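So, chain A:
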Amino acid sequence: ADTIKVGILHSLSGTMAISETSLKDVALMTIEEINAKGGVMGKMLEPVIVDPASNWPLFAEKARQLVSQDKVAVVFGCWTSVSRKSVLPVFKELNSLLFYPVQYEGEELEKNVFYTGAAPNQQAIPATEYLMSKEGGGAKRFVLLGTDYVYPRTTNKILRAFLKSKGVKDSDIDEVYTPFGHSDYQTIVANIKKFSAGGKTAVISTINGDSNVPFYKELGNAGLKATDVPVVAFSVGEEELRGVDTKPLVGHLAAWNYFQSVKNPVNTAFIKQWKEYAVAKKLPNANTVVTNDPMEATYVGIHMWKQAVEKAKSTDTDKVIAAMGGQTFKAPSGYELTMDKTNHHLHKPVMIGEIKGDGQFSVVWKTKGPIRAQPWSPYIEGNEAKQKM
Partner candidate 1 sequence: MSEVLKPGQRYASEPGDAATAYGRHKPEGVDTSHGAILYLEDITVSFDGFRALNKLNLDISVGELRCIIGPNGAGKTTMMDVITGKTRPTTGGAWFGQTIDLTRMTEYDIAHAGIGRKFQRPTVFEQHTVFENLELAMKMNKRVKPTLFFRLSSEQKGKIDEILKLIRLNGQEHRPAGLLSHGQKQWLEIGMLLMQEPQLLLLDEPVAGMSDAETARTAELLNELRGLHSIVVVEHDMAFVEEIAQQGVVTVLHEGSVLAQGTMQQVQSDDRVIEVYLGR
Partner candidate 2 sequence: MKTTLFTRPAWAGIIVCAALLALLPVLNLSFPASHPLHVSSYMVALVGKFMCYAMAALALDLVWGYTGILSLGHGVFFALGGYAHGMYLMRAIGREGVYQSDLPDFMVFLDWKTYPWFWSMTDNFWYSMLLVVAVPGVLAFVFGYFAFRSRIKGVYFSIITQAMTFAFMLLFFRNNTGFGGNNGFTDFKRIVGHTITAPSTKAALYLITLAMLLGALLLCRWIVRSKLGRVLQAVRDSESRLMFIGYNPLWFKLFVWTLSAVLCGIAGALYVPQVGIINPSEMSPANSIEMVIWAAVGGRGTLLGPIIGAFSVNGLKSWFTGAFPDLWLYALGLMFILVTLFMPQGILGLAAKLRRQKEAA
Partner candidate 3 sequence: MLQVEKLNQYYGAAHTLRGVSLNVEKGQCVALLGRNGVGKTTLLKCLMGVLPVASGKVMLEGREITRLKPHERARLGIAYVPQGREIFARLTVEENLLMGMATRPARRAGGIRAEIYELFPVLKDMLGRRGGDLSGGQQQQLAIARALLADPKLIIFDEPTEGIQPSIIKDIERVIRLLRERGDMGILLCEQYFDFAHALADRFVVLSRGEVVASGVQEVMQGEDVKRHLAV
């Protein structure tokens, strides 16, 4: 064939469509861009889109379909950890490639996966350090608030160990979980308020998707401002803020490896490209589209894969995996990102942004440069031996 097929595996319906739809669009945009520049090794990329509909077994089925039926060379996709876990066996069995663009809890390293989002040490830990710093408000007490599933549980476990190592007492840490889709945060906000009476408190939120809006609304209405109790979130980005009235949120924080507001030529071009793409393809609300971290990670992932294929001169999985190590790409975040030689994770800069009234973030802190991912957190028992990975 004179095209190379690539699979796009993002939910376009169901609960995750809110987040994943734009990743599909970014992936298509990137592919279009690559094709416009002559494709990969002279061949055009042909995207194959499927909708796993936020249904985890369907993810596995669709992954299998993409790889064994449609014979794609690589798949870009997944958002939730469980969807990734569900497709992993398929990629291992069929020895194919998955690029996973979302920040996640770590504790995993698969030969067939490249992780272009953040590991906990590239997001959660720096954010907590910031909260404890003078600039970040010098928080002494912490509410670890999350949706009850694996990412928040793991992150909080790591954070708890981290906080302990920094001398924070257990009584100064409150861990709270809510079910998926939880929308009534009255009690929780009241409790945060109570808890914060005991000293400078910060909330570390791993609340998933939809529950953020009711949480922030409640927080605002209860009169808890960012200057009193700052909330740092790991799942709230520009895209999520589009659906929120940001006035009451001003000053709350998010930690990512990229913000749309970062100023550099690559990012300016990236944003422009995306905005024009949205208008050209008549995406819904095309005039208000934004970029965010997973979108950047998708964009970076596709480009790196292209570079690796060209280096390997083949789309063969093993050859591409070998060529991926050490790939670099000048990313919209303003840094040259490197794919780690061994651990399949990107070296990424960490940035902390404060929410502004217009739904953008102003970067209030960032690392000096990209840092290496630690998929096996040193704060989890038994991972000591794996640190070199």
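Behind the choice of candidates: all candidates are chains of the complex that A comes from, given by their letters.
Observations on the model:
Convention: a contact is a pair of C-beta atoms (placed from the backbone, for glycine too) under 8 Å apart; a residue touches a chain by one contact, two chains touch by 3 or more; residues count from 1.
In this text, all values refer to a predicted model and were calculated from it rather than measured experimentally.
The contact partner of chain A in this complex, picked from the candidates 1, 2 or 3, is 2. Of all residues in chain A, only 12-13, 49-53, 55-58, 60-62, 64-65, 68-69, 81-82, 85-86, 88-90, 93, 107-109, 148-150, 153-154, 157, 177, 179-180, 380-382 touch candidate 2 in the complex they form.
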